[in-house]
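Of the protein chains in this complex, all but one are displayed in their positions.
Lettered A and B in written order, each chain numbered from 1.
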Amino acid sequence: MNTTGIDVQAVSRSYRRTSGSLFQRKTTTVHALHDVSFQIPGGALIGCIGPNGAGKSTLVKILCGILKPDSGTVNVNGREPFSQRQEHVRHIGVVFGQRTQLWWDLPVSDTFELLRALYQVPGHRFDARQKLLVDRLGIGEILNQRVRELSLGQRMRCELAAALLHEPDVVFLDEPTIGLDAEAKLAVRELLRWLQQTGDVTTILTTHDLQDIEAVADRVLVFGSGSILLNGSLGDLRTAFGNTKVIRIATDSPASHPAAHLAKAIGNEQTFTFDPAQISAADLLAAFAAQAVIHDVEITDQSIDEVVARMYQHHRGVQS
Amino acid sequence: MKFYIRMWWLFTRAALRTQLADSANAVLWASATLLGMLLEWATLWALFARFGSIPGWDFASSSMLFGLVRIAFGIAEMIGRGFDRFHHVIRKGDFDRMLLRPIPVAIQLSVAEFSRFGMIGAGAVAFIYGCSAAHVVFNIGTIAYLIAVISGGAALFYGLLMMQATLCFWTVDGIEVANAVVYGGQTAAQLPLDKLSRPLTFVFTYIFPLAIINWIPARALLSGDFNALALAAPVIGWLFFALGALVWKIGVRAYTSTGS
Partner (left out) sequence: MRLLWLVFQMRMKRQLAYRTAAYAGIVTQVVFGLVLVAIFAAFYANGIKAPMTLPQVTTYVWLGQAFFAMTPYSVFPDAELREQIRDGSVATELLRPVDLHSLWMARTLASKLAPTALRCIPVIVVATLFAGMHLPPDIPSFLAWLLTTIGALVLISAFIVLMILTQFWTVAGDGLSRAVPGIAAATSGQLVPLALLPENIRVVFEWLPFSGMVDKPYAFWVGTRPVSDLPFVLGHQLIWTFVLVLAGRLILGRGLRRLTVTGG
């Protein structure tokens, strides 16, 4: 199994869009990706986040080999995705949240059988692998049900299994937890963590669900307008865009402090954000305690959603 | 290559299971198709009944033409249905999904759909009638020739379907044109095309060689004279198929390069 990692150098990609009516044609060029470069070590789990249209899905398509970059080089585990497409797709697994890779009208087990033949996986190896995935994902009981009869959560788990049956060395997941209930989400994250631990698979996870990222990703790639705004760990993300902390206090009477920004006040609870560089949590708490009797306190990091939102804001501000 | 055939067979078997699950309906639809085809054949009969024959062709020999084209087109549609519906595949985003599988998209689009049996059946009835009414002699040689001709005709239409599908990459709504060409081609091919004006005959011999499933094989079977052109007919059909396959390949390459 080849896990040398992913290497992208100076990749650009744009589209031409035509619009207009029968008599007037207008053509605009959309720059989906602009001079993007990054490396991902083999076996890592990367989260790709970014607003819609920022270039994530274009990049994923290029990495899968179904789209050709206008310029630049791409290397995935020693293969050139586009020019070696048939060979490349033999070693990748894909899960698209919105669309299914399974045969809609047939039982799940039939799909698995077809995939076995399609990816030419030797018998014993396949059986062992299938058993492993079925157990981990808890889909033993639904193997005989038709795909169209499954709930979204059940289907998603089957999609994951299907994507991993042939032991790919790269897996692309696009919104795998969208619409799933809590239990299903946890099952998916469990599996992703397990994948990570084996070290055999490089995983690219594209999602808007930042909890997913927080739960499983080693690193993140943040996209904005066709470029990569950040390539690093979650810690890097927080550091780059403010190490804001959140303090929630329950008091008899309202409290305030110039260094603390009031985010919301409900009943006797007030939630503030503050910058630990400006004032330490201990000092702030002491200042509040001097003003009112504190019944309850909670200090947390700012949620990753808010961090990322601020990052986009900053990026948009920089652009204009 | 063997791998592709095996996978094609497995996909087809899976699709067959799905289609047969609805077998009551399937029989109904096949019957309706058969009826429609027979009605068309009947209108052909009505024309000959009123007007007699046209130069070189009577109802029996025309029935042979009718039958041949229906059989060939039915087979082509049976395995080429995916290409016929390709605009859907693109619209739904399923094309990307197909690109991600380690077999050519063409194989995935060629999964058989058996709803075309009605057309093939009707074609067979008309053809057999025509042959017996025209006293065509059948022996090993002519049967072999017949199989070759039908395969060539099916290849011709299949190639056409591939080209039609390739259109979908760019015009997005080539369906109207495709419709017209497919229907027109079928209708035209069930009529004798060898006595038309020179430009038309040229079109149907060299541009869209319907000739190879029309007057060339029919004349050969009727007269017993299998000249070079008659023997070349199936080959021409397969060449057209090769052209269609090439166009398709280029289309896929171009589309994934420019994307959308």
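In this text, a residue touches a chain if its C-beta (ideal position, glycine included) is under 8 Å from a C-beta of that chain, and two chains touch if they have at least 3 such contacts.
Worth saying up front: this structure is predicted, and the values here are computed from it rather than measured.
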**Prompt:** For the chain left off this view, which of B:L196, B:L229 or B:L243 is in contact with it?
**Reply:** B:L196
**Prompt:** Of the residues listed, B:I5, B:I54, B:A144 or B:V235, which one is in contact with the missing chain?
**Reply:** B:I54
**Item:** Which residue of B:A188, B:I213 or B:V252 touches the chain not shown here
**Value:** B:A188
**Request:** Consider the whole complex, including the chain that is not shown, and state which of A:R16, A:R125, A:R148 or A:R316 touches that chain.
**Result:** A:R148
**Request:** Name, in rising order, the residues on subunit B that touch the hidden chain in the full complex.
**Result:** 15, 18-19, 21-22, 25-26, 29-33, 35-37, 39-40, 42-43, 46-47, 49-55, 85, 87-88, 91-92, 113, 115, 118, 170-177, 179-181, 183-184, 187-188, 191-193, 195-197, 200, 203
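In the analysis below, only the chains that are shown with their structure count from here on.
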**Request:** Could you please state the distance in Å, as a whole number, between where the Cα atoms of subunit A are centred and where those of subunit B are centred?
**Result:** 47
**Request:** Could you please specify the touching residues of subunit A with respect to subunit B in the complex?
**Result:** 13, 15-16, 61, 64-68, 82, 85-87, 89-90, 92, 94, 96, 99, 101, 103, 105-106, 110, 114, 117-120
**Message:** Quick check: in the complex, which residue numbers of subunit B touch subunit A?
**Reply:** 3, 6-7, 10-11, 14, 17-18, 21, 92-94, 96-97, 99-104, 256-260
